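Moving on to subunit A:
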Amino acid sequence: MNFPWLSWLVFLPLAGAALLLATPAAADRWHRRWATTVALAEFALSLPLWWQVIPWQPGWQLVEKRAWLPALGAQYYLGVDGISMLLVLLTTLMTVIAIIGAFGAVRERTREFYALLLALEAGMIGTFLSLDLLLFYVFWEAMLIPMYLLIGAWGGQRRVYAAIKFFLYTMAGSVLMLVAILSLYFMQKGLTGVPTFELDAFYAMPLAPASQVWLFLAFALAFAIKVPMFPFHTWLPDAHVEAPTAGSVILAAVLLKMGTYGFLRFAIPLFPTASLQFTPWIVALALIGIVYGALVSMVQPDLKKLVAYSSVSHLGFCMLGLYAMNPQGFAGSLMQMLSHGVSTGALFLLVGVIYERRHTRLISDFGGLWKPLPVYSAIFLVVMLSSVGLPGTNGFVGEFLVLLGAFRANWWWAAIAATGVILSACYMLWMFQRVIFGPVTHEENRDLKDLSLRERLVFAPLLILIFWMGLMPQPFIDRMQPALNRTLELSKQRAAAAAVMHTLPGAPFRLPTGGGR
Partner candidate 1 sequence: MIPLSWLLLLSAVLFCIGVVGVLVRRNAIVIFMSIELMLNASNLAFVAFSRHLNSLDGQVFVFFVMTVAAAEVAVGLAIIVNLFRLRETVFVDEINLLKG
Partner candidate 2 sequence: MNGAPLLWLIPALPLAAVLINLLLGDRLGRRGAGWLACGAVGLSFAWSVLSVLRLAALPEAQRAVVESVYTWMRVGDLSVDVSFLLDPLSAVMILVVTGVGFLIHVYSTGYMSHEPDVRRFFLYLNLFMFAMLTLVLADNFLLMFVGWEGVGLCSYLLIGFWYERPAAAAAGKKAFIVNRIGDFGFLLGMFTLFAWTGTLQFQRMFEVAPQLFPAGGIVITVATLLLFLGATGKSAQLPLYVWLPDAMEGPTPVSALIHAATMVTAGVYMVARTHVLFQLAPVSLEVVAWVGAATALFAATIGLAQNDIKRVLAYSTVSQLGYMFMACGVGAFTAGIFHLMTHAFFKALLFLGAGSVIHAMSGEQDMRRMGGLAARLPWTHGAMLMATLAIAGIPPFAGFFSKDEILASAFFSGHPAIWVMGLAGAVLTAFYMFRLYLLTFRGRPRLTHEAEHHLHESPPAMIVPLFVLAVLSVLGGLVGPPLQEGGHPFARWLAPVFASGAHEGGHAAAHEIPVATEWMLIGLSVLVAAAGIAFAFRAYLWSPETATRLRERLSGVHRALLNKYWVDELYEWTVVRPVYHTAQAFWRFWDTKVVDGIVNGVGVTLEGVSAVLRLFQTGFVGTYALLFTLGVVALLLHFLRP
Partner candidate 3 sequence: MITVLFVAFAAILVVSSLLVILHRNPLTSALFLVLAFCSLAAIYLLLHAEFIGLVQVVVYAGAIMVLFLFVIMYLNLGHDVESGVTLALRRGLGWLLGAVLVAEGALLITGRLAPGPATPQALTAAAAAAPGNTQQVGLLLYSRYLFPFEITSIILLVAMIGAIVIARGLREPAPAEAPAGSAPVTAAAPEEAPGEDA
């Protein structure tokens, strides 16, 4: 494939952003049009990946490898497989949705706003595609800056606090990861004499269980903050509440997946023994995250905070799926990532719509929206049901597979996680009842105007996706499964190799088979 597909994917939005900055500041309508065209072009460019990436072909595809820092042995090494292809598609789709969805939201300094959005997209895609750990780290940090500025400049009242908290929180975690990357690099150099940051090299490098522990903790902390997992989640509600609608959509839809992607791509395969050793802890945090996130979101007065805490709960499922360490768990986790991206992105757009009309996010300010906004309420109903995980919608497939995987790993994991299913119904329905059902309580709500054609156009693809992924998930599963199984196999082999290397008392790799078969 001589066409540098992946590089185009990464640098097209960046180029778009650069050109955007060249335009005069005042012409905000042009900024919007230009940003939309670039985002659409990016989406169009990423669509063929769906057919081009051959799921069962082992190893990376559409690989691009060029020397970047020869002295260090760092390469500009991009590649894609079943997992990252789906996430890239999610990114490009949600960026288009965010840009079109939040057309009216941002009035001032639109040029910088859209440039940052495009730069953010480039950062995200770069992170998903890079297979050189240093390049991954560069993109991982590069993502922070546009998001920080988006929250900081166009946010709500406490935006500065939220932006700084978001930035420092993620930075603190990822700095540790850098240390881990470097130590891996030097171990690799020591072992093979060849200085490289290539992921495959690290995959092949046997690691003694003892050294795996610390490296795993460093990686796990960085990704746990990003997921966010239970104790490290407080930045999320603040960031979401203060972020502008478009920023909030992308933050929820894609940025949170970086954490789980990180676990799936780096933490588990690179340090399988340590992963197994820490499974009880991580699963405990995930379970707490599910139940705690659901409970806390039940009592939130602010709509966006409610959805933010619900993300904590949903991503708790992803982590549970990952650490169930079986095909169903992995597939469920990735499906949950994709469906959470779609449904929570839609939820934030919905909140953005009424925020634009009423400039308030408090649930108590709304009530009986069905009468003035029938179409809006119908869409809200479908998205709410997908977020609650009603069978037939995308939420259910992910949740069901994760619960099944968790059950096979350990039955009471699934029991606790399943209570999250009840709690999610509680807080979502209670919110829905207070916002949509009931009589029109506030006069301002009475004459709100319903969704414009543009807004309906934005929600159409999301609704289609919700039902497509819910009723026909097999195309998605077929594309992700071979890559997931390879990761699982790899982890097993490496764990076995590690166990042999160092006769660790206990922990020969025993896949928790749970029940009978």
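As a selection rule, all candidates are chains of the complex that A comes from, given by their letters.
We adopt the following convention: contacts are C-beta pairs under 8 Å (C-beta built on N, C-alpha and C of every residue); 3 or more make two chains touch, one makes a residue touch a chain; residues count from 1.
As the structure is a prediction and not an experimental result, all values here were calculated from the model.
One candidate from 1, 2 or 3 touches subunit A in this complex, that being 2. Interface residues of subunit A, counted against candidate 2 in their complex, comprise 165, 169, 231, 233-235, 292, 295-296, 298-300, 326-328, 331-332, 368, 370-371, 385, 390-392, 396-397, 400-401, 403-404, 407-408, 411, 414-415, 418-419, 421-422, 425-426, 429-430, 433, 436-439, 471-474, 477, 481, 514-517.
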